[in-house]
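The complex appears here without one of its protein chains, the remainder shown in place.
Chain IDs A, B and C follow the sequence of writing; residue 1 opens each chain.
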Amino acid sequence: MNALVFDGDDDYEVRDVPEPELEAPTDAILEVRCAVSSGTDKHLFDDPAVEEGRILGPEFVGVVHETGEAVTAVEVGDRVVPATMTHCGDCFYCERGEWANCTDGGWELGYTRDGGRAEYARIRYADENLFHVPDGLSDEEAVLAGSSLPTGWDGARRGDIDPGDTVAIVGAGAIGLCTLACADLYGPLEVVVTDLLDARLELADRMGADGTVDASETDPLEALRELNDGHGPDVVVEAGGFEETYELALRAVRPGGTVSVIAYHDDTYGTPFGDVWSKNLTVEWGYVDGIDVPKALSLVDAGRLDLDPVLGERVALTDIEGFDRLESPENPKVVIDTQR
Amino acid sequence: MNALVFDGDDDYEVRDVPEPELEAPTDAILEVRCAVSSGTDKHLFDDPAVEEGRILGPEFVGVVHETGEAVTAVEVGDRVVPATMTHCGDCFYCERGEWANCTDGGWELGYTRDGGRAEYARIRYADENLFHVPDGLSDEEAVLAGSSLPTGWDGARRGDIDPGDTVAIVGAGAIGLCTLACADLYGPLEVVVTDLLDARLELADRMGADGTVDASETDPLEALRELNDGHGPDVVVEAGGFEETYELALRAVRPGGTVSVIAYHDDTYGTPFGDVWSKNLTVEWGYVDGIDVPKALSLVDAGRLDLDPVLGERVALTDIEGFDRLESPENPKVVIDTQR
Amino acid sequence: MNALVFDGDDDYEVRDVPEPELEAPTDAILEVRCAVSSGTDKHLFDDPAVEEGRILGPEFVGVVHETGEAVTAVEVGDRVVPATMTHCGDCFYCERGEWANCTDGGWELGYTRDGGRAEYARIRYADENLFHVPDGLSDEEAVLAGSSLPTGWDGARRGDIDPGDTVAIVGAGAIGLCTLACADLYGPLEVVVTDLLDARLELADRMGADGTVDASETDPLEALRELNDGHGPDVVVEAGGFEETYELALRAVRPGGTVSVIAYHDDTYGTPFGDVWSKNLTVEWGYVDGIDVPKALSLVDAGRLDLDPVLGERVALTDIEGFDRLESPENPKVVIDTQR
Partner (left out) sequence: MNALVFDGDDDYEVRDVPEPELEAPTDAILEVRCAVSSGTDKHLFDDPAVEEGRILGPEFVGVVHETGEAVTAVEVGDRVVPATMTHCGDCFYCERGEWANCTDGGWELGYTRDGGRAEYARIRYADENLFHVPDGLSDEEAVLAGSSLPTGWDGARRGDIDPGDTVAIVGAGAIGLCTLACADLYGPLEVVVTDLLDARLELADRMGADGTVDASETDPLEALRELNDGHGPDVVVEAGGFEETYELALRAVRPGGTVSVIAYHDDTYGTPFGDVWSKNLTVEWGYVDGIDVPKALSLVDAGRLDLDPVLGERVALTDIEGFDRLESPENPKVVIDTQR
């Protein structure tokens, strides 16, 4: 089958690889319908966990093609999205509903195991990790439901937004935009988004942001602190992923507020306690769990969550050039047609 | 001054009564701008706590006319709404944020003390009980903020609605409609309203209900139990006030769900444990607290809460006949122009 | 094998019945070590769900004797307690952690299916429903961990006890006493127990109650309302099971407090809204979930929960007379030696 794989150096390439096969009675094989990608995936090329030949892509929609004998929750022909955080359902952490901490799982799809930018993909613990797509949704409407959407959901949820709260989102990439959509489920007074890129802020506008701050022109710390009658936001979601955005979030939030760190961080960043310790903050950080994916899909189906602006143009799996061409801030997620 | 008072028998009458005066250094006198009333107020005529000559009306907007010497949070000329639940701010309950349980307060405006259907009204513990109205709001847009709106807010809040939940509201009077508006702040998948009166359900439609059940034509228990894929609503708010509506709420909610009883109940009603005990319910019941009034006013000001359909036609304080004429399901709250 | 069964009339009898067999790949067969019983079990004889010949007893300890091929979490020889609320792990409710509402389970052990007062017992969904007993515990120390202990745990947990709260427990049967032990895990200022039977109150004393109210001598409503500086208890756990105890709980709790109804109720009881509606109560009622059984077992093992006073004398499974002889308030739970 065709697959988009890491070439071991610094790029993708299309290869003809063997189709995946069932390896355990709890596995399922999906025929992939479409996947998404984005320019930021390329930072994985520097991660030693990503081996040459790895099929990338944690985020896709598929149809169940084959199931192991122990699989009971899905059947051949079901349309599904896989959870980005593979989880076994039985370990110390799964018993507590903390899927991302699963001792036999975690993020592996398109990272330590093959993902979905291919014609077929294998899913472990299929009963636990596959979610049915409502009939009313197109493949594209569902494609973010395994990863970007629940990441935004968790970013908003962990922010502990109360009705009437003022919320700021730092970073308007796919995760930040999904957080924007989900923050609205908590009845905020105002959601303001900041980013350095004008194209991203336009997307935030289209998705209903109450305000945007172009950090390339305005000091975002000053702008965010003016919110909420000058107290600063009640909740800040850090969806940027840099030391600067982490610091901005901590400094901008009002005393007693909550910072939800949902962007991926893998370095040692300074926490400026001298300035923020006395603010009595709650800080939540981490991966997506995905435990609310069925609810999120229902809300997309009901028209209460509209993620369309996050999706960019469509490109064939084998069209590497098209893929490169489409990468841009206006296209947070390029949609990959895995059957072409 | 003119005031609409209980005649001691079974009706209102307009009387010329003395203007209220400051009685404690923490008092304030308001010049009332407008008040609201509804047909259901008349059940108070049977309550022994309501004496002949009482000025009714817990729900109004006014401008501060005079303040006691200990009042610091409001000034003459400020436009304000009073909290329906008078609270002292210092007792065992106020320290816990439970205003409705205040040992020197509770519901007294228009009940055990004079209310606001008059040209002037006295407010006790003014610093605690008056909320500023944002400049952008008309008197009418703010008039429900002291009582009906926070009752609906508390009804929704105590329902503990999670994003994606299915919610049912039993009863589409002013309280039920305000609950409908506020439920939307919690990201529900679907909010369905049931009532016996078609005119009320039309108002629910106008306010954005996802569905309505006309209980005069359809068995509401059956209809509500079909929701949520046949599990029944995750949350039911009882805003009806009858034994039948209380039972409906308990029977309709799904196992493990929450029933928020926000309608006023003053009788002994049967709780059908035989049918519902094993459902492991959480039941919340009680008065409004009003602790979130400032947030509610901000959300009205931002256009996120629209209570306009709850308000009916406008009538002069002295126009008793007009008042009777306007009482109807289409007019959940008649607006009283207290300066005419 | 020997089993203690319902004779179809109004008593138990010992019968020689076939040993249970595996019926599904997720089943396990336990060799029962010991079970417990109490006089109140006899109310089940009137319940049409309990058929003639039913082996009673939801509460026992056993050793895994045989497992279905799909069972992975326990092995032959493991010492375990079964969850009273059988749950499948995969349904709408199990996904939400609401085991008691499982659509393919709920209370069935010793009720709608055979229980554990026998030499062997079959457990459905063994991976979900069996909990390992720590080595340091005797069979008797673990025997309440499947039902009475988690019921008391849930009774206390649902009461939402904050450190420093005043707690009252209505009813000092096995459930009430287990609630007493568990309430202490929430840092209460004072836990007071009321019952009609002096022998029960002596057990409460032995288990560390800070006070007891003998309702046969003192008006319990008056006595409980004097607690908490005259405000009444912050939390009342109803562990009695009668309309009188339900009413007592509602009337005694302070305004704004929480009533946790953990006793079994199967009738329609009057809820005196006229007296308690304005108290703004939270009421939680329902079955045990059992989700915290592993934690509860750890705390027993660590000596932080001591349930010894709940257990009465030991009797052989076949000694029906001894069993009747031991039933008494001093013996909330008679321990049944299932291998004699």
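The rule we apply is simple: a residue touches a chain if its C-beta (ideal position, glycine included) is under 8 Å from a C-beta of that chain, and two chains touch if they have at least 3 such contacts.
All values derive from a computational prediction rather than experimental measurement.
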Which one touches the absent chain: A:K42, A:R113, A:H132 or A:H231?
A:H231
In the full complex, which of A:P48, A:G77 or A:G270 touches the chain missing from this view?
A:G270
Given that one chain is not shown, which residue among A:D205, A:E284 or A:E330 touches it?
A:E284
Using the touch definition up top, pick the residue from B:L22, B:L44, B:A73 or B:L137 that touches the left-out chain.
B:A73
Tell me which stretches of chain B touch the chain missing from the display.
70, 72-73, 89-90, 97, 127
Residue positions on chain C contacting the omitted chain are 153, 157, 162-164, 182, 184-187, 189-190, 292, 295-296, 298-299, 302, 304
In chain A, positions touching the absent partner
92-93, 96, 98, 100-101, 106, 229, 231, 255-256, 261, 264-274, 277-287, 289
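Everything that follows uses one rule, which is that only the chains that are shown with their structure count from here on.
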Distance-wise, how many Å sit between the C-alpha centres of chain A and chain B, to the nearest whole number?
41
If you average the CA atoms of chain A and of chain C, how many Å lie between those two points?
44
Per-residue multi-chain contacts in chain C, two or more chains
none
